[in-house]
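In this view, the complex is presented without one of its protein chains, the others remaining in place.
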Amino acid sequence: MYEAIAFYGFSAILLLAAVLVIVSRNPVHSVLWLILAFFNAAGLFVLLGAEFVAMILVIVYVGAVAVLFLFVVMMLDVDLSELRAGFAQYLPLGVLIGVVLLVELIFFVISGWTLGPALKSAIVAAAPDAAQVSNTRAIGRLLYTDYVFVFQGAGMVLLVAMIGAIVLTLRQRPGVRKQNIAAQVSRQRGDTVTLHKVETGAGA
Amino acid sequence: MGQFLPALPEIVLAVCSLALLIAGAFGGEKSTRSISYLALFALIVVAVLVLRQPDATTVVAFNGLFKSDAFGRIFKILILIGSGLSILLSMDWLEREKIARPEYPVLVLLATLGMLAMVSANDLLSLYVGLELQSLSLYVLAAFQRDTVKSSEAGLKYFVLGALSSGLLLWGTSLVYGFSGTTQFDRLAAVFATGPASVGVIIGLVFVAAGIAFKVSAVPFHMWTPDVYEGAPTPVTALFAMAPKVAAMGLFVRVLVGPFGHLLLEWRQIILFASVASMLLGSFAAIAQKNVKRLMAYSSIANVGYALLGLASGGLAGVQGVIIYMAIYVFMTAGSFGVILAMRRNGAAAENLDDLAGLGRSRPGLAIAMLIFMFALAGIPPLAGFWGKYYVFIAAIHAGDIAQAADANLLYAAAVIGVLTSAVAAFYYLRIVKIMYFDEPAPALDASPGRAVEAVVLVSVLVMLVVGALPTTLIDASIRAAKTLLTV
């Protein structure tokens, strides 16, 4: 009973927020609605019993990714009317492609939606029994044991993305003075200050 | 730990690239040349490790995600050779263009790592990750000369279209998974062996094939090739034309012949269409080109067409044809790009065909090398290029003999078109020879392009001649490799 209410509540707000992401005039509002949508998705995960995924969703997407989104959106002066200018022009084409894909999808569902023989056993294997293994452990086992090759590969892909961003954008500007903390800390009094005993009356 | 051993070359390469990345970050731009040499050394070590894996064994590791077999090994060796040659080609060029940065060899290593993972993939997931690692590194390399508009344009164009093709591939993958319940190749093959595949799987297969066809730049997914080849820095273009092509072609063969082997009749027509279209477009569009790099782009499209003809034939002979073709293609391309890199006048690249005029008199050695490569690309008998085309056409004819009537006619037709387009292609390859020897000489090119480039050209010439005369070793190795793929 409570779960059903929570489910419909989360779902309704999620859908509403998702729609508002698209229709908001102000991009900053769009991002904030997006964050609300993330939250409700996390709520849905909690209802599923996948609390680990829910928390990770909040930490990664809301806590880090969306912050950077907001950062960029606030810093850039995005002119939405300019962006929307081409929108109407491409709308018919987009709608056409969407309709074609939808029709194809419906066609598949009613005509050829037969699942392979191995599918049933595969589904059982993909999701561990929640009563025996906690979902944190199950995710850990999948990522770090069963699919460790792909996991490491994905890590390399991200590394390349980082190298690429640095290679293509970082410029060493000449004439910029940088703080050398080690040099500052290792500076001794004797290096810079000398005391002279000056005779009375002999100073210039 | 034993379960990681089959992937030892990949692991060593990953560790080396990370170590060199750190070394490069601390060494700064001055260290580029030493990092390049170290990267070359790493590639050699990895090649030795690949060769030391026992030839007859097929090992599946990492919970079925990774497979080490003779087919993968021969492609890995080719990839490593291609990457190594491109690093050799790049060293002097980077310094001359003043863009020498240690990230360049590191990115080549990382791209190579992705390619090795691709040809060893035994699961749609590892396939995708390998492909993406390779592609992402190549996008960055294409834009490496970031201060020139052309290079940036090439990088951006490659990135946008590449991301689109990755999307296609992923969608196909998800369809295949959804309709068969597994992403693992062996299990997919077992599923398809039981009976006809559902429509969903076929659609998925088409999208997977489209995604990979983009990576090998087969028509109709070739549009990016000429622009990217022209815009990217020349050593990067050389790399594009060698290693990723070999890797993507190896992946293509592994995916279609392996898990989807039982669906041969479903995908043969697609591949045949791509093959014939690539041969036709590559040959005819190249005639109108003025820029050498663009010409090589169309030439590579045509070459992919020939290799795909072998794939479309299927069976032992077809796979063998692909392996032989790609092996020889790597060296033809390396040599040609070595000559293109030598085309500099007054410190700037001279990339038009006319700039080659009079090369026969001003630089006779270089001209003879170019002549050999062009003859090889045209497939003229005593040179290695001939064997590549020969085995592909033979495979198509044999496959036609045993195929059903409709497919047989298509295969025969494709083989005939292949021979005809070879003649067309011979026209523009030989035109280069004519420009070099008989046209009004253009002002002389700059002096030596550097030891490393000369070494690459020399090695490629030797390979063309030796393999042309004695192809047996290559043929034996290719048969062994093809057998391991087909017995699964």
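By written order: A and B. Residues from 1 in each chain.
Quick note on the criterion: a residue touches a chain if its C-beta (ideal position, glycine included) is under 8 Å from a C-beta of that chain, and two chains touch if they have at least 3 such contacts.
Heads up, the rule we're going with is that contacts and distances are computed from a predicted model.
Chemist: There's a gap in the complex where one chain should be. From "Pyridoxal 5'-phosphate synthase subunit PdxT", "Potassium-transporting ATPase KdpC subunit", "Protein-export membrane protein SecF" or "NADH-quinone oxidoreductase subunit H", what does UniProt name that chain?
Modeler: Of the names offered in "Pyridoxal 5'-phosphate synthase subunit PdxT", "Potassium-transporting ATPase KdpC subunit", "Protein-export membrane protein SecF" or "NADH-quinone oxidoreductase subunit H", the absent chain's UniProt record gives "NADH-quinone oxidoreductase subunit H".
Chemist: What are the shown chains that the omitted chain is in contact with?
Modeler: Within the full complex, the chain not displayed touches A.
Chemist: Of A:Ala18, A:Met55, A:Ala138 or A:Ala154, which residue touches the hidden chain?
Modeler: A:Met55
Chemist: For the chain that's not shown, point to the residue among A:Leu70, A:Ala138, A:Ala154 or A:Leu168 touching it.
Modeler: A:Leu70
Chemist: Considering the entire assembly, which residues of chain A contact the chain that has been omitted?
Modeler: Contact residues on chain A toward the absent chain are 28, 32, 35, 51-52, 55-56, 58-59, 62-64, 67-68, 70-71, 74-75, 134, 136-137, 179.
By our rule, only the chains that are shown with their structure count from here on.
Chemist: Could you grab the centroid distance between chain A and chain B? Build each centroid from C-alpha atoms only and quote it in angstrom.
Modeler: 34
Chemist: Looking at the complex, which residues from chain B come into contact with chain A?
Modeler: It comes out as residues 7, 14, 18, 21, 61-63, 65-66, 101, 103, 106-107, 110, 113-114, 117, 123, 125-126, 129-130, 132-133, 136-137, 139-140, 143-144, 146, 155, 178-182, 187, 190-191, 194, 198-201, 203.
Chemist: Flag every residue of chain A that touches chain B in the complex, lowest number first.
Modeler: Residue positions touching the partner: 108, 111-123, 145-150, 152-154, 156-157, 159-161, 163-164, 166-168.
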